[in-house]
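Let me begin by presenting the structure, written as structure tokens, before commenting on it.
Only one protein chain is missing; all other protein chains are in place.
Letters A and B mark the chains in the order given here, with residues in each chain numbered from 1 onward.
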Amino acid sequence: MKTPFLKAVFSIVRKDLQIELRSRELVSSMGLFALLSILIFSFALELDRNARREAISGVLWVTIVFASVLGLNRSLAMERDQGNLDAMLLAPIDRVAIFFGKLIGNLVFALVVGLLLLPIMTILYNYNLFQPWLIAVLLLGTFGFSTVGTLLAMMTVQTRARESLLPIVMMPIALPVLLAAVRASTNILTDNPIADWIAWVQILVVVDIIYLVVCFLLFEYVIEE
Amino acid sequence: MTQHSALSTQHSLIETRALVKAFGMLPVLRKLDLSIARGEFVALLGPNGSGKSTLLRLLAGLSKPTAGDILVGGWKLPQEAAPVRAQIGMVSHKVLLYENLNARENLRFFARLYNLPAAKADERITQLLDQVGLARRTHDPVRTFSRGMQQRLSIARALLHNPDILLLDEPYTGLDVDASAVLDNLLRDAHKGGRTIIMSTHELGRAAALASRVVILSRGVVGYDAPTAGLDGLRLSAIYTETTSMASAR
Partner (left out) sequence: MSAVSKATPATTEQAQTTGRPLGLTILTVLTIIGVAAGLYMALGYARTDLEQGDVQRIFYIHMPAFIGAFVALLGTVIGGIMYLRTRNVKWDKLALAGVEVGIALALINLITGMVWARPIWNTWWTWDPRLTSEAIMILTYAAYVMLRQGIENVEQRRRFAAVYGILAFVTVIITLVITRVRPDTIHPVVIGPSVQTDTAQGAFEVAASTGVRMALMVNMPVWALLVPVTLMWYRIRLENLAERVQALKLKALS
């Protein structure tokens, strides 16, 4: 009777990617925002070639987080505006499939923006950001706040304050992810020995897992009526 | 649980017992009892706020009751919603479509969610698009559609998985005369095809002409309930006024 879980998840992912390919709304607004943010940071912090590498990883992460907030709001407002969430809830699918479907979509968009930033920042700041560990941390960090972001955005788009509420409720909750990701990337960029910072990557993995489980358990309560 | 086959062998397909739904302290449905047999076409009437939409959302499993029971085909909602969902099609006043996808892509997405085999789904989509008169607009994004066309596509979406039960929440809102006539025909066909239909509407004449039974909700309970045989729009409107004004006098 029920649609298989994975089929439901990938139908939703496929639909989100299809819409994005058609409209390019999310990636273009997120990408443009990210680019502007980097430029503004360079002016504000006077980040030149001699800039401290700590500042670079901070700029990278703050930019990715704010760009994802932008994307998360759009992606879930789309489900609310025409009542499409109802349409998905009507279908004989596991409700958590909606969570995973939206999560994977949001993660892909955030990663696209993150990976777009790497070459741009490499050129602008003259540091090679294409390091395997940095990309791994980028993946883990983006995953962490896409997880809490998907849950919280599903919640905030249903409220009166809507878009303005998401950054307020999401930032503090995403802090552990951000903290671990920034510390790890800073260390990677300053070429510190792996033993010094591998703990941050481990913390990141643990926090990701905890958030995934908690959000998985709580999601059902965010969409019922 | 497993002895039920799909949605069959029940003399009343849909049943609510002492159904209560409250939003906070505000009760919308107050111990509503209603029983609907297979193949009936029920027109759900009542003023705004009488609980029509709330009842339809409850029957669709989109909302949880505060108290009371809902049985659909012997399954209890919301606990056993999964097997029921596959047998329900719903048209709400929101169109439930993705405006950046075209008509066929929208229907394909929902066909996947309902686990229809791809080849069969495509065939069914072509047939449905033809039936709702959108065959020539298949490849246009939904945002370029008029309200009437979006509503027709929305009905195609609701019929996609060939559901036994069709729930319609004010489907005539925002439709012009032509689109309304198309919808009339679609509903007549669906009813003839043996589907059970529950439709909320404010159009009394349509209700009398199309439906097999009229239920008027007032203040969260059934105020009037009778077959439409022998009723016309005029007579029904007299009954409607009487039922709803009686309730507000109370």
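Convention: contacts are C-beta pairs under 8 Å (C-beta built on N, C-alpha and C of every residue); 3 or more make two chains touch, one makes a residue touch a chain.
The structure presented is a predicted model; accordingly, all values stated were derived computationally and were not measured.
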Touching the hidden chain, out of B:S35, B:T66 or B:S237, is B:T66
Taking the full complex into account, find the residue in A:L6, A:I123, A:A161 or A:I209 that is in contact with the omitted chain. A:A161
Touch assignment to the omitted chain, from A:I64, A:I98, A:M121 or A:V148, lands on A:V148
Sites on subunit A contacted by the missing partner chain, in the whole complex: 148, 151-152, 155-156, 158-161, 165, 168-169, 172-173, 175-176, 203, 214, 218, 221-222, 224-225
Which parts of subunit B face the unshown chain closely enough to count as touching? 20, 22-27, 64-69, 78
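Everything that follows uses one rule, which is that only the chains that are shown with their structure count from here on.
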Between subunit A and subunit B, the Cα-mean centres are separated in Å by 38
What residues of subunit A sit close enough to touch subunit B in their complex? 1-4, 7-8, 11-12, 14-15, 18-19, 22-23, 25, 78, 82-84, 86-93, 224-225
Which bits of subunit B are touching subunit A when the two form their complex? 57, 60-64, 82-83, 85-86, 88, 90, 92, 94-101, 105, 109-110, 112-115, 141, 157
